[in-house]
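Note that one protein chain of the assembly has been removed; the remaining protein chains are unaltered in position.
So, chain A:
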Amino acid sequence: MTAHTSSSSSLGLISSATAISQGAEAKVYYASLHPAPSPASTTETVDVLIKHRFHKGYRHPSLDNSLTKSRVAGEARALIRCLRCGVHVPGIRMVDAAEGVLALEWIDGKSVRFLLGGGAEGEEEEAADSEDSDVAEAAAQEDDTDPLSEYGATQDELMAMVGAEIAKMHRGDVVHGDLTTSNMMLRHPRSEKGLQLVLIDFGLAYTSTLVEDKAVDLYVLERAFASTHPASEPLFASVLRAYQAGMGREWTAISKRLDDVRLRGRKRSMVG
């Protein structure tokens, strides 16, 4: 891991990188770094993912600076803690908190959200009298092949891996803060480390030993499942089963608290 202090170099790296997407708060790039010179140096480059928390125009500059700095540093700290506890997370390649740049290990794989084929993504409505909608429906059905089959895992196995990974993280007292199916990736079996579930995006993570925080973390995931994968109850149930197995004795307290947390949302009907 190299700590850069000169801001121009990390921004220079971004200018030579390929933009991939814009996430919730950062722009994400793909770049390749030259490996550190060593006796056994090869010419092979290292693929990295660069997360740039760019300046948010809508936020007051001083608020923005302090948030960006603390989030980059916090994310790096949480990742290191996870690595120490053996949780599968991307390794850190570079940190530049002042510029909001974080470079991470490149993961060859797909997000769990994609693998579950979920969500309101790309749905559109049309007036009642359209001609081509039947054609489009037929086309949509054609590419309905299960993307998971390529990874040699079933949905149930995938959910079990999710639960086990979260349990490992919580046992290390790291709370993710934004557990969604978009923030988990399945590493392709062809890669060096083999098939692995990797937790990503620790931008809202923090450390805590409290049962409350871990229960809320699970609740956030449950809500994310319900809102993106509408028929998700059995899926989330198998996540919880694996989580329970991973947590051991701690599970009883968390389970109880999770039931409390579920009752907390506003304006729920109080029938029953």
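Everything below uses one rule, namely that a residue touches a chain if its C-beta (ideal position, glycine included) is under 8 Å from a C-beta of that chain, and two chains touch if they have at least 3 such contacts; residues count from 1.
The rule is short, and it goes like this: contacts and distances are computed from a predicted model.
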Report summary line: Matching the hidden chain's UniProt record against "Superoxide dismutase copper chaperone", "Cenp-O kinetochore centromere component", "N(6)-L-threonylcarbamoyladenine synthase" or "Dynactin subunit 6" returns "N(6)-L-threonylcarbamoyladenine synthase"
Report summary line: In the whole complex, of A:Leu102, A:Met169, A:Val220 or A:Leu258, the residue touching the missing chain would be A:Val220
Query - Omitted-chain contact residue, chosen from A:Tyr30, A:Phe114 or A:Trp251 - result: A:Phe114
Query raised in the report: In the complete assembly, which of A:Asp47, A:Glu105, A:Glu150 or A:Asp178 touches the absent chain?
Result: A:Asp178
Report task. May I ask which residue of A:Ala78, A:Ala153, A:Ala167 or A:Leu204 touches the chain that does not appear here? Result -> A:Leu204
Requested in this report: Kindly note down the residues of chain A that lie in touch with the hidden chain.
Outcome: 22-25, 54, 56-60, 62-63, 67, 114, 117, 119-130, 132-133, 136-137, 139-140, 143, 177-180, 182, 204, 216, 220, 223-224, 226-228, 230, 264-270
